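With one protein chain withheld, the remaining protein chains of the complex are depicted in position.
Let's look at chain A:
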Amino acid sequence: MNFIGEHLLPGQLGHFFLLLSLVASIGATVSYFLSVQKGAFYNNAGNALKGTGSLSVNTAWRKLARIFFITEAISVFAVFVTLFYIISNHLFEYKYAWQHSSLSLEMKYLLSCFWEGQEGSFLLWSIWHCVLGLVIIWREKEWEGPVMTVISFAQFCLATMLLGISFFGLKSGSNPFILLRNSGVLDNAPVFYGADGMMRQDYLSLIKDGNDLNPLLQNYWMVIHPPVLFLGFASTIVPFAFAIGGLWTKRFTEWTKAALPWALFSAGILGLGIMMGAAWAYESLNFGGYWAWDPVENASLVPWMVLVAGVHTLLIYRHTGNALRTTNLFFILSFLLVLYSTYLTRSGDLQETSVHAFTGEGITKWHLRGLLLIFLLPSFVLFFKRYKHIPFIAKEEEGSSREFWMFIGSLVLFLSAIVIIAMTSVPVFNKIAGLFTGNDKTFKAFAVGEDAAFAYNRIQIFVAIIIGSLTAIGMYLKYKTTGKPFFKKMIIPAIIGLVAGGLVLAFGNIDYREHGIGYLGAIWLALLASVYSLIANGSYIFTGQKGVLKKAGGAIAHVGFAMMLTGILISSSKKEVISHNTTGIFLNFGEGSKEKPGENLTLIKGVPTKMGEFTVTYDKDSAHPKKPLWYYRLKFEKDGKESFSLAPNAFVNYKGNEGLMANPDAKHYLTHDIFTYITSLPDPSKANEDTTSFKSREVAIGDTVFYSKGFAVLEDVSSIKNIPGVEFGANDSASVATIKVISKTSSIFTIKPTVINLKGTVFAQPDTVLQESLVMQLQKVDGKKITLGVKESDAIMQYVTLKAYKFPFINLLWLGTLIMVLGFMISMAWRIQGNRKKTSGKEKGVKMAGVQEKAFEV
């Protein structure tokens, strides 16, 4: 049967290339494997050749393997292009385009659609593997064989994720080119079927538009963050493959030189990708920050931490011959953790704990678990089988040596990563425990305690202290042993750093007491350490590296890291809710009430309201021309001097669903951000323009004021001194009027408008009777006489309820990230340059050989 308006060719092409990529990746895996096995990398007895000569592979197999891999790369690119063609041409006969895009979507977000779905993100991963693979074929002649065997095999595994064919009842992956009419989506919609029960030939004409992209993803960070993050994820396979290659070919030491730039690249890009995700969360999510210890975030952070630990142990090995075993382990684990994270976040097993874990639909759980195991088992077997053969130095490192403290730093990072992933895996443990206890319900599932973020923070704060201190001192130490002159170099930066840290503490007013004085002390220590580290590494660029930036990658990365740490510590401990609700029922708390004021504040349109140090007016709103997206303009004023507008927006009643999806807006200052987002709205479809203003009247206690639908009696005026979240000075005061409103329908309401006199400024907090569309404002209090503003509106009250925060020094975090990534890249470039010199000129060959000799002393 032919259907009208379908474009079947792109799908057929796409599917063809999917299958081709699967076959080609098998071919590449097998041929690369044989090229290594049939090459002469170890002698017939199976003993490793002692680090001499280069790895020789079977060139015939390698030639075939390259053809296969290039075919594979072309196929994956073709799949990418085809799928993008389908999305950008709005071919809604394909489920992927229908499900993830819509006609109204801006061009830039069409790319985001691409990676919204599971299939697209696995495709993205696969593409980066291809790019990395091609670079390896081009640059890494010697290690091409083993490394590409691993990458080709990973490509095969990823290709099975996109197959969409069932074997023995188990579905292998999800085909992105499936047609909408075959996907089951239309099965329950009788409209698509004719009287004979067959699908209507013109069914496509009924599908006017796609399902659209999740509004939260309609953000520019979502265009760029996933590709960078996935490049980071994909690139962790390179150090892994080098380590596996070394173990496999028993050339335990030679891979380290070539792997170092790759590991630096991966750590830099993964770090950048994670922080871009944090920036996205900060700008478009509503958990009020950039980091929430959410499983999805943890799952990307943990491989990075282990990878960074691996980079450090690799550096130790390159300079001293120590820590090779640990390096192997860390590189293997960082890639396995990427796979484990993929399982955690994409299998749906974490749905209950994550704000944004993805479902297990499409690609099934067994497949993701299988992907992890198929890499985990062989690499562990290989690692433990060869463990004893990996060279190590029996002699103990000196306590004054750089490697000793670097190693400790790596261990701390590694253990901290293990702790984080263990905490994140609580639902997995529940699942496993549930398997053993079965259905008898004896097992009660565990859940993370009351303050999940604090559960993480109170452990990681100590990691911050240790890592901060180690990075501060580490650079000034020398490999092998540090002599007195070097210690002397350390003194001046240490003094400056600690003084600067002390100044930050003294004048920064870091007073975060929510979790007790002990925790505050830990924050102070961590801040001291990170400021010290910032200064120490900054000055090392000039004292240690003589200002030669291309050599100073390490110090630059550390400066960036210390800056990030400083930014994190200050912005989190000084983060301040400024939308404290001082109106409404919270005025009724008794003296000394410990009740926390609410964090949401309601702004009535056109009524200036006091919020923190600002007076905020909800000014006007506007709608997006094509989408149900509303912008709410809020005018912030401070002391009559400073004035700016923020426009947090929200999707209202998006796609017929009640409710709103809000995006925050922030005002960026050099030293802090003012950050606000909408938490609640009246239904805007019912609202109309409100043009009335307050009419002022002088009223004494007992007086009656009439309004169109009834009257109001001033019952009492009293002064109050206790408003949660407001600190009263000696000259400050606040008054509250109690007014009884009696409507024509004889309903009685009591309202309490308030006026606050704070530092010479008067803030009136009106109160409202929503049912009567009545607003009363206490404008002036003169003994027992008051000036009362009365406003009646035909319109249903327009208001927004919002939350607002002040984030100090968040810019340090973003700037620090950039500097850190820059440091990684400089370091990478320097190492690549170094490697090239060594292979061509052999100038430093002697030194390296010396290290390797040592490495074999065993």
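Keep in mind that, in the parts below, contacts are C-beta pairs under 8 Å (C-beta built on N, C-alpha and C of every residue); 3 or more make two chains touch, one makes a residue touch a chain; residues count from 1.
Heads up, the rule we're going with is that contacts and distances are computed from a predicted model.
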Identity of the absent chain, which is to be given by its UniProt protein name, from "ABC transporter substrate-binding protein", "Cytochrome c-type biogenesis protein CcmE", "cysteine desulfurase" or "Tetratricopeptide repeat protein": "Cytochrome c-type biogenesis protein CcmE"
Of A:Ile4, A:Ala447 or A:Val548, the residue in touch with the unshown chain: A:Ala447
Touch criterion as defined above, residue of A:Asn188, A:Asn731 or A:Ser746 at the omitted chain: A:Asn188
Per the touch definition above, residue among A:His15, A:His319 or A:Lys803 touching the missing chain: A:Lys803
Residue touching the undisplayed chain, where the options are A:Ser284, A:Thr313, A:Ser539 or A:Thr602: A:Thr602
Contact partner of the left-out chain, one of A:Leu103, A:Leu170, A:Met198 or A:Ala422: A:Ala422
Contact with the hidden chain (one of A:Gly399, A:Gly518 or A:Gly783): A:Gly399
Chain A, residues in touch with the chain not shown (by the definition above): 99-100, 116-118, 184-186, 188-191, 205-209, 211-212, 214, 286, 348, 351-353, 355-356, 358-359, 361-362, 396-397, 399, 404, 407-408, 411-412, 415, 418-419, 422-423, 426, 444-450, 455, 458-459, 462, 581, 584-586, 598-602, 604, 655-662, 679-682, 768, 770, 797, 799-801, 803
